[in-house]
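Only one protein chain is missing; all other protein chains are in place.
Up next, chain A:
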């Protein structure tokens, strides 16, 4: 199983779906562990009653059916599928509405879904917020810059309340997966893909309400992940390329040319004493 996870980590991100499918076929006995430990892009379903799309994950699944956050009904139909308590369902409905607006403002399109449930130990509650955006030219991309563009965000937050001190303890684990290929024909295909996962914990006053608190935390996390991917991670891949093939004519201290020059100068100095 560990060998399987190591393979998943080493395979290029663009092939991770195929890698997972292969491992599931090879090791069917480990399928639930494989599925829970690997991140895959979110799948979409359609709620006919509400004329809206929703996203699928383990938290809205019961058997082979998935529950819509809009109608709260399972598809394929289930007679007595798992449902959140009325209280949690209310929070869930509100969260879906509000995150839809959040999603619109940051993503200018896309699909979002929020699922709320009670954890096994019965204390507090947990929620997952899923956002999927297709930014390609054929999808929701507004500027026609991407031939392929996929962003999948999975946020799972566990909440514990301290009623006495009116404080909430929020533990957020977020994963962002993305893949983009630019549409510039002239300069050839340019594809970036990858994923990162981070965690954040915070103690916040219960006054603004759970939705506000979770929302702000997720917003902060998404910004961190987006900027991290953009500046750090993608920047590092650029560094790799520029180390493989150095830009000639650019004299930098660390470049091959620069180092050779430095050695020459040092040698000259040594000889001229």
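By definition in this document, a contact is a pair of C-beta atoms (placed from the backbone, for glycine too) under 8 Å apart; a residue touches a chain by one contact, two chains touch by 3 or more; residues count from 1.
Rule of thumb we're sticking to: contacts and distances are computed from a predicted model.
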- Absent chain [UniProt protein name; select from "Probable cytosolic iron-sulfur protein assembly protein CIAO1 homolog", "AP complex subunit sigma", "F-actin-capping protein subunit alpha" or "Pre-mRNA-splicing factor 38"]: "F-actin-capping protein subunit alpha"
- Item | chain A residues that touch the omitted chain in the full complex | 3-4, 6-7, 9-15, 18-19, 22-23, 25-29, 32, 58-59, 61-64, 82, 94, 97-98, 101-102, 105-108, 117, 133, 135-136, 141-143, 145-146, 149-151, 178, 180, 182, 184, 187-197, 208-209, 211-212, 215-216, 219, 222-223, 226-227, 229-231, 233-249, 256-257
